[in-house]
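The complex appears here without one of its protein chains, the remainder shown in place.
So that you can tell them apart, the chains are marked A and B in the order they are listed, and the count of residues begins at 1 in each.
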Amino acid sequence: MAVVNKADVVIIGAGIIGCATAYYLTKRGKSVIVLEASDNIGNGGSSRNGGGVRQSGRDPRELPLAMYGIKELWPGLSEELGVDCEYHKEGNLRLGKTDKHLEILEGLTKRANACGLDVRMVNADEVKKINPHLSDEVIGASWCPTDGHANPMITTLAFYRKARMSGARFITGEPIKTLRRVKGRVKEVIAESKNVYEGEYVMVAAGYESRKILETVGVDVPMHQELMECLVTEAQQKMFPQMLGTAEADFYGHQSDHGSFVFGGSSGIEMNNKDIGPKNSPGNSAITAPCICRGIMKYFPELEDAKIVRTWAGYIDICQDGVPVLGFVDDVPGLVVACAFSGHGFGIAPAVGEQMARLITDGRTTVDISGLRYGRFKAKI
Amino acid sequence: MKRYEVIVVGAGPSGLSAAIEAAKRGLKVIVFDENEKPGGQLFKQIHKFFGSKKHHAKIRGFKIGENLLEEANYAGVEVALNATVIGLYADKEVVVRRNDQVFHYKGDCIIIATGAAENMVTFPGWTLPGVIGAGAAQTMMNLHGIKPGKKVLMLGSGNVGLVVSFQLLQAGCEVVALVDAAPQIGGYGVHAAKLSRTGVPFYLSHTIAKAHGEDCVTGVTICEVDSQFKLIAGTEKYFDVDTICMAVGLSPMSQLLKMSGCLMEDNPKRGGQVPIIDEFGETSVPGIFAAGDVSGIEEASSAMIEGRMAGVCVAEYLGYCTHEEKNESLAELKKDLESLRQGMFAPANRGKKITKTEEGIEISDSLLKNGFVAEQEIERYPGVVHKSGIHPVIECTQNIPCNPCQDACPKGCISIGENITNLPVVEDENVCINCGMCVASCSGQAIFLVDEDCGDGSATVTIPYEFLPIPEVGEKGFGLGRNGERLCEATVVSVKSVKAFDHTNLLTMRVPKEYAMSARFYAS
Partner (left out) sequence: MNTIVDRTKDIGEFIPQPDDDMLICRCEEVTKGEIRRAVHDGMWTITEIRRYLRTGMGLCQGQTCARLVKGIVARELGISMAELEPAAARSPMRPIEMKVLGNEEVTDLWQ
C-alpha cells in the first residue's frame, strides 16, 4: 500500500492550480498524485469563476505571473492540451460611469504602466468604438488590449485530462486530514479515510480548505472566504469579444464561444451570505442574481431580453492582502503552498502551475514571485 | 417580502389537497403554479378513475380537478397562476416570477408538489418532430383540442401508455401499434383489453429501432429484443406513422428541494432523484415537505392523500392543531393510502412476477402478452358466469384496488367484499334488471350485459362505448372479439346515454348467440 501511494509530488486539491501543476510536473518527468476532497475535478473556484485572463487591475506583486502566462502559455495552451480552452486575447475594458470611477481607473492604469504593462485610459468615443453595445452612461474606461478570457471549466478539465494522460494519478472523494513530517520534512499526507500518501514534495492547493490542512504543520495563511455568484444567459448573437469589468465592480464577464454571456457580480452582502447548498455545491442567495442583472443592464441595455438560464455560487479564498501565497515555506522543507488566490487565480493558473513545477524540480522559478511568499505578513505598525 | 404560513408549489392533485387541509385548519396558504390553469395533470384525464367511492372512483379526472378547486376556494386557499417559482432559498424564501416582475415570499412552511416530467428513450431519429411524450399528446388533445397526429405508434405499455392510446383513438387518431421492450404489459389488464378489442396490436419484447423521416416522422421500424434488450436482427417491422408517442416513465421534478438543501437520494423505485422524507412527507429540512410524484412516482389518487398528509402536518407544525388531532387525521389518511397501495400493481410488487390472483386463479397469460384474455381463459374468473336472461359479465381478472361496481348495482348482483382488491363476483340468486349502472361505473370498461340466448338464435351484448360518432339504432356492423377481430355481423339495438352514466354510452348489439361470450366491441 505504502509503495502504491508514493510519488515524487503529492498535490492536495484538483482545482486548476493542482491540475496545471500536475501537468507541468509530469512534463518534467515527475510522478504525481493529486488528491481531491470532492467528487468532481475542479469543483471550487476553478469551475465557478468568470473566465477572465487579465493583467490589468492586478497587484504589482502578481502582475509578472499574469504577464508571463499571457505571453508564454495561454496562446498555445489549447494546442498543447489538445482541448479548445476558448482562449481569446482581445482586450479588457474596465468601465467607468462617473469621475470618481475614472479616478480609480487612472490609479490602476498608472500602477500597471509602471510594471511595463500596456494599459491606457480611453474616452467615451473610444470605448464605443471598441464596444458599440455599451450604453451612453459609460464615460470612459481603462483598456488593456492583451487581456482576454477563456473557458474556466474546460481549461481546468483540459489540464486534468492531459495530466492524467501523462500519468498523473488523480483520486477524488479523498478529503485530507493532516500532513505529517518525517525526519524534518513534510512527506506524508493522511486522508480522512486513513489512506496515507507520500511525496518528496507536498503541495497544498486546496483553496480555503488549505488553511485547515496547513495548520497541521504549523503554517497559517491569513485568509477568509466569501461566497460569490455568477449567472449565464442563453446563447446570444455574437456581440463582442472583450473581457469586461467595471470600476464600481457591479459585474464582470464576457461572451463565451457558445454565445452565452457569463457574468459575475455581487449584492454587497457576500461577507455574510448563508450557504444552504448541498455538499460540494454552494447555494445562491435570493437577491444576488437580480442585482447582477440590474448592473449589467445599465451598461448593456440590449441584453435585457436575454434569458438567464442558470446561476451559481462559489467561494473565493481572500488573502489578508489580496494576493495569493505561493511557493516554499522557509523552515518547512517539502511543503509547497499555492492558495489564497483571492478571486483572481484563473487567469494566472497556467503560469502558477508551470512555475510551481519549475520550483519543485529546479528549486527556483523563472518569474519573480517573491512578493507572494508565505513570510510576508506583518503587523501594521 | 410577503409572508405566508404555507407556500405550496404546484397546484396539481397533491398541492391542492395539501393546501386544502392546511387552509381548513385556519392557516394562511398560497399555492403557486406556473400554468395558466390549476389542476396539474388532472384536467388532462378524461377517463374515469379507479379506486373506492371515497377516493373519487368512477369520476373522471378533470371532474376531480374541478371538485378539488371548489374545495380549495371554499377553504380559502389563494391560488396564484402563471406564477413560476424560480428558486427556493435559505430560510424558506421563495422567488416567484409573475408577469414581468419577480416577487420574494417567505413561507413558515413549504410544501413542494411539483410533480414529474416525462422520460425519453433514444433511437435513431428520436429528435425528429413527431416524436413526443404521451403526456404531451394528452395536453394537445385534452386541453387544447388538437390531434397530435393521424397515425400513432405508442411506446410503453404502462397505464399512461394504455390510457393515452385509448384517448388517441377517442380523438380520432389511428393507433397502429403499442410497443414495449418488456415481455409483458405493464399497466392494468383492463386498460389493455379496451385497446385490444378495438384492434390495436401489442408488440411486447419489441422496441423502436428507428424513426424514419427527414424533417418529421414519416414512419417507424420496430424490432424484437432479446432478454438483454438487444435488438434481434431480422425481426424488423415497419409502420407508416406521423407520430411516435413515448410513455416510458416519469422522473420527479425535485430540483427545488435539492436547491433548498434537502437531503436527496437516487431511488430507482421512486423514479429517480427524490427527497429523503418521512412517512408523511417531511424532508430533512424542518418545515419543508414534499407530496405527490415529486417524492416518488405514483398516481393521482395517492398524490392527493399524500398532499392531505402534508397539509395536516404543517397545521400541527405551526400550532393549528394538536399532536393528537394530527395523529388521528394521519392515521385515517394512512389507512386510505394503504388501501390504494394494494393489489398486484402495488408499489411493493413492482418488478415481481405475479402468476396468480389473490383468489388463487391463474393470471391470463394472453392478457399480459397480447392485451386480451383468451377465450379459453376467460371462464375461470368469478365475474364471468352463465345465466338465463340478461346478466352482467365482468371481465375483471387482476387484483386492483377498485370497487364501484359493487355499489353500482341496485340489486346486489355484484359483490367484491371488504377487500377492495378482490375480483368482483356475480351473485347467482340476484336478478339483473338491465339498468346498465355497472357497465357505466366500471373505469376499466370491463363489464358487459349479456343475454346469451334471446330465443331466436341471437344474443344481445351491451358494451360501454366512448367513441364518436355514436352508432344509430338499427345500424348494421360487426361484432369484434377481444382481440379486435371481426367475429360476426351485429345490429345496434339500443344506445343509452343518461346522465348517471357520465358520458359512457351503453351500446347494445344483437349478435348470433354463439358469439354471446366473445363479441366485446362493435364496429360499423
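Following the convention adopted for this analysis, a contact is a pair of C-beta atoms (placed from the backbone, for glycine too) under 8 Å apart; a residue touches a chain by one contact, two chains touch by 3 or more.
As the structure is a computational prediction, the values presented were derived from the model and not from experiment.
Asker: So which shown chains sit in contact with the chain we cannot see?
Answerer: A, B
Asker: Just name the one of B:T139, B:Q170, B:N267 or B:S415 that touches the chain not displayed here.
Answerer: Result: among the candidates, B:N267 touches the missing chain.
Asker: Write down which of A:K110, A:H133, A:R310 or A:R364 is the residue touching the left-out chain.
Answerer: A:R310
Asker: Have a look at A:T21, A:N43 or A:N273 and name the one touching the chain we're not showing.
Answerer: Among A:T21, A:N43 or A:N273, only A:N43 touches the chain that is not shown.
Asker: Please give every residue of subunit B in contact with the chain that is not shown.
Answerer: Residues 1-2, 34, 84-87, 89, 95, 97, 100-104, 117, 119-124, 126-127, 251, 253-259, 264, 266-268, 272-273 of subunit B touch the chain that is not shown.
Asker: For subunit A, enumerate the residues touching the unshown chain of the complex.
Answerer: Touch set of subunit A with respect to the missing chain: 37-43, 47, 153-154, 156-157, 160-161, 164, 169-175, 193, 195, 232-234, 258, 277-281, 284, 287, 289-291, 293-294, 296-297, 303-312.
Rule of thumb we're sticking to: only the chains that are shown with their structure count from here on.
Asker: Where the centres are mean C-alpha positions, what is the separation of subunit A from subunit B, in Å?
Answerer: From the centre of subunit A to the centre of subunit B is 53 Å.
Asker: Of all residues in subunit B, which touch subunit A in the complex?
Answerer: 87, 89-91, 93, 95, 102, 104, 258-261, 264
Asker: Which part of subunit A faces subunit B closely enough to touch in the complex?
Answerer: Residues 274-278, 283-287, 290 of subunit A touch subunit B in their complex.
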